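See below for the structure under consideration.
Note that this complex is displayed minus one protein chain, with the remaining chains in position.
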Amino acid sequence: MGDTFGHLFRVTTFGESHGPALGGIIDGCPPGVALSAEQIQSELDRRRPGQSRHTTPRKEGDVVELLSGVFDGRTLGTAIGLLIRNEDVDSSKYDDLKDLYRPSHADFTTEARYGVRDWRGGGRASARETAVRVAVGAVARRVLESAWPDFRCVGWVDRLGPVDAAVDPESVTTEAVDASEVRCPDVAASERMVTHLDGVRRARDTAGGVVACVARGVPPGLGDPVFDKLEAELARAMLSIPAARGFEIGSGFDGTRLTGSQHNDAFVLKGGRVGTDTNRSGGVQGGISNGEAIVTRVAFKAVATHFLPQRTVTTDGREVTFQAKGRHDPCVLPRAVPIVEAMTCLVLADHWLRLRAIASGHGSGVR
Amino acid sequence: MGDTFGHLFRVTTFGESHGPALGGIIDGCPPGVALSAEQIQSELDRRRPGQSRHTTPRKEGDVVELLSGVFDGRTLGTAIGLLIRNEDVDSSKYDDLKDLYRPSHADFTTEARYGVRDWRGGGRASARETAVRVAVGAVARRVLESAWPDFRCVGWVDRLGPVDAAVDPESVTTEAVDASEVRCPDVAASERMVTHLDGVRRARDTAGGVVACVARGVPPGLGDPVFDKLEAELARAMLSIPAARGFEIGSGFDGTRLTGSQHNDAFVLKGGRVGTDTNRSGGVQGGISNGEAIVTRVAFKAVATHFLPQRTVTTDGREVTFQAKGRHDPCVLPRAVPIVEAMTCLVLADHWLRLRAIASGHGSGVR
Amino acid sequence: MGDTFGHLFRVTTFGESHGPALGGIIDGCPPGVALSAEQIQSELDRRRPGQSRHTTPRKEGDVVELLSGVFDGRTLGTAIGLLIRNEDVDSSKYDDLKDLYRPSHADFTTEARYGVRDWRGGGRASARETAVRVAVGAVARRVLESAWPDFRCVGWVDRLGPVDAAVDPESVTTEAVDASEVRCPDVAASERMVTHLDGVRRARDTAGGVVACVARGVPPGLGDPVFDKLEAELARAMLSIPAARGFEIGSGFDGTRLTGSQHNDAFVLKGGRVGTDTNRSGGVQGGISNGEAIVTRVAFKAVATHFLPQRTVTTDGREVTFQAKGRHDPCVLPRAVPIVEAMTCLVLADHWLRLRAIASGHGSGVR
Partner (left out) sequence: MGDTFGHLFRVTTFGESHGPALGGIIDGCPPGVALSAEQIQSELDRRRPGQSRHTTPRKEGDVVELLSGVFDGRTLGTAIGLLIRNEDVDSSKYDDLKDLYRPSHADFTTEARYGVRDWRGGGRASARETAVRVAVGAVARRVLESAWPDFRCVGWVDRLGPVDAAVDPESVTTEAVDASEVRCPDVAASERMVTHLDGVRRARDTAGGVVACVARGVPPGLGDPVFDKLEAELARAMLSIPAARGFEIGSGFDGTRLTGSQHNDAFVLKGGRVGTDTNRSGGVQGGISNGEAIVTRVAFKAVATHFLPQRTVTTDGREVTFQAKGRHDPCVLPRAVPIVEAMTCLVLADHWLRLRAIASGHGSGVR
């Protein structure tokens, strides 16, 4: 059941890195939403490999086919099927991976779980599966945009290796993000990130970092107060992305050093509606959105495949030295931005439907 | 559906802070596991208020009743019903909370979601609901202990306000944790935490911090490789705890500054089995446990109810100053430790059953 | 997970026949619905044993406690906890059942599944669990009545042993049903049923039959077009009732003998709305309600516990003769009526929320 995400806006995906295709189904998309394959494609293009020297040279057109659920340019309310063929599959470089476990990859654990694995390109554990996340996330984004006129979901690289950025979540735009080749809208930080990344790549090594994401224009009332708190669902969404190691909302780990009087967000009137003067809560209180910007951060470890020698163990139990070959991103952060946005939109779309199911005209202004 | 957690070891809970009772149902507990109400009670006693001057003086016996699913001292495989009566309910102090929104509490968002709220003691949003989490987590722990002889799940306070501890996850014990009145097994740090907490309480303020948790003796193979990665499920579990603001596994946020060659865990042979020489992965690779210790950290913001004046807004839209009354913990961290352990056990029990469902004698040694 | 029913209006139940209590949780009840324990109790009283000589003399007050989710007489939107204590438990008559399998009971299959069973009164497999179904169904009924002003859900005994009734689903009322001691509103048939039942009881035997149920005032649009067709969900609901062996909607099995031109329901205008002139579809077309009366029938086999000698096998593999003792209904049909109604209301409440989640003001008049 681990290939399914969401309760009402529910996506299920499939696909190995070197198999014939990837794809997904959205079960529960509301009817009547304007949707085209081009809209999905434009999000996919942001994740596509080969956009710059910082990403893998694997050339995937990542062309999405929209197979069902849309008629006359609008969603039908029925299941939406999506397909992305794998094109530039070159499994030859993986032949010698069949018999060993790459460090900090899923080779060993996949075999421990299933007793078998597709060793070509990481199989199902490859980050290639995230293409489908971006595709289904594009549909979720369309649903939310059609429901909430002011909705914007913008992610950016907030740290790359040791380089931190300073970005205002209230005003950051996709345009500013995509203007940076590492998707960092802080221009000075972006330049330092590029310099750092060039150094890492020359050293045949890889880098990690942090992606931040803001969702603005989300109405209050989203999130279920116990196990399905909005931040809990976001945390699950983010930690399900390959290489994610941490999640924060609002003040996060740093905020734990503050006292209650330093941390609390005072309620104030904002042009007639109730708002907060600060946003250390990150837009969620008691697991439910409060109408302020939802601000999250996701930690990504450095890419596991670097090109320096590593110690490891073979499937028949010998300790050996491993030297990676093949095509790999030195840093996934820039391409992780649309993935983080996609997962954010999936969570919000699901919880918007969940709110609609129980909301009964009580004046919260959410419908 | 937000009151349900887990797919196969599935718990559903209910209960408002000042209602007649809290309770829960475990649907899917395997049969034949030795279980008594006393075992559940002993975990509950670790969470109970009134254990020291650092916790709320509310006096709750938190006596658990085991209503079904157990016969002759063993689980039947049928649903296990648990009940905890609320005893020391004093709603009078909450009367003036009816008409305003406490800052950084769930009052406003609950009303935005439901159009109605039980304003007595926070209602369903009160951290009192975590008593049931600890009770059902105790059952999960029993299931895991009966399945894995070396299983240990130990949480501790790793930071309190500005005070950080240094604890070895490979060797920390529950005894060492519970010997500290703030549940920090680093004795020197524990003393500084107590000092800090006394200062905060005298200042009528509150503190936050970080709880860390280790699960040792977990076999490899737990976790689903895409959306239900083990760390994703743990992240959701932890962020669903009231006041949680962040989650890390293994190297977490700090690890993002490392390069791939610095971060990777080399595979080595450990007495016949495959292990890693370091554990920056935190026991999970590709979303699946690898047999090493599973190490996580959860950030908790300071308790929202401090006793200094605060600005807020009334339900009829006036800006006012609010002064809290009632009984509240100055810091939830020590009591959060058994909650974090409980949520960890729930995730592991669920995924252990999920692994059993598909595992087919392939030699991973997990059955 | 088998103790949970529904996706959005989701109930989970627990309880063995001779354990301390039965209970349930409703997760997902919409907020703002007027609800009291008395309303639930009045439905429970219709199912309660000891109502006439045709039902078991076991005396259960079946007093329901409402433990959460309701405040000031209205639902909060949070989980609703319900508890029913077992009172008149007499396990002594079951002592000699410990070591054999009662024919056509769940003794053998429970042991095959779990390796263990609570042999007292049938344990979890006892029809006593249906008390909780009736309690949660009463809440679902309240939700639907508050949403749909013309909603009525009425069940009745349509066959008892060989005696068939003739009842008009468009006009039958609960008052007419409850006026019959066997809950058959066809007065002549009711008398023949009573006569038949008296004969069966004197012969120390038991009887089966058919319960029919109609839901009127249901708007069009409920049901999901593929796996969760409304009739599929109703079928699952009904076949989950102990002793149920069959389900029909509309024309059912008899209708299979008709040709398409004989069977189709012509669409006609009914005072401005689209309706059908006949209702062989039973109110559901393509898995979705069409606004006509939803008419279903459920087959119940005769009660397995009769008082004639039976051949069976012991747990240690000897063939023996078994003679039942204890307190048992000679016929469950009259008491099954509120259970069938409850399950119908649960399905409709769940699907009403599911419709609300996706419906977007398209004029179907369902919100």
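Order of writing sets the chain letters: A, B and C. Residues in each chain are counted from 1.
Everything below uses one rule, namely that a contact is a pair of C-beta atoms (placed from the backbone, for glycine too) under 8 Å apart; a residue touches a chain by one contact, two chains touch by 3 or more.
Just so we're clear, the structure is a prediction, and the values are computed from it rather than from any experiment.
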Displayed partners of the chain not shown (whole complex): A, B, C
Per the touch definition above, residue among C:Asp186, C:Glu233 or C:Glu341 touching the missing chain: C:Glu233
Of C:Arg141, C:Arg183 or C:His306, the one touching the omitted chain in the full complex: C:His306
Contacting the left-out chain in the complete assembly, out of C:Asp186, C:Asp224 or C:Glu341: C:Asp224
Subunit B residues touching the omitted chain (full complex): 7-8, 28, 30-32, 77-79, 225-226, 353-354, 356-360, 362
Footprint left on subunit A by the chain that the document does not show: 1-4, 7-8, 10, 12-16, 19-25, 27-28, 31-32, 65, 67-69, 71, 74, 76-81, 83, 113-118, 123-124
Positions on subunit C contacted by the hidden chain, ascending: 1-5, 7, 13, 101, 103-106, 108-116, 124-125, 129, 159, 161-162, 200, 203, 205-210, 219-229, 231-240, 242, 244-253, 255-269, 274, 276-277, 280-282, 284-291, 299-306, 308, 310-313, 317, 319, 354-355, 358-360, 362-364, 366
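In this section, only the chains that are shown with their structure count from here on.
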By mean Cα position, the chain sitting nearest the middle: B
Approximate Å spacing (C-alpha centroids) for the pair subunit A, subunit B: 26
Where subunit A and subunit C are represented by their mean Cα positions, the distance between them in whole Å: 45
Mean-CA-position distance for subunit C and subunit B (Å): 38
Interface hub residues of subunit B, defined as touching at least two other chains: 1-4, 7, 13, 113-116, 124
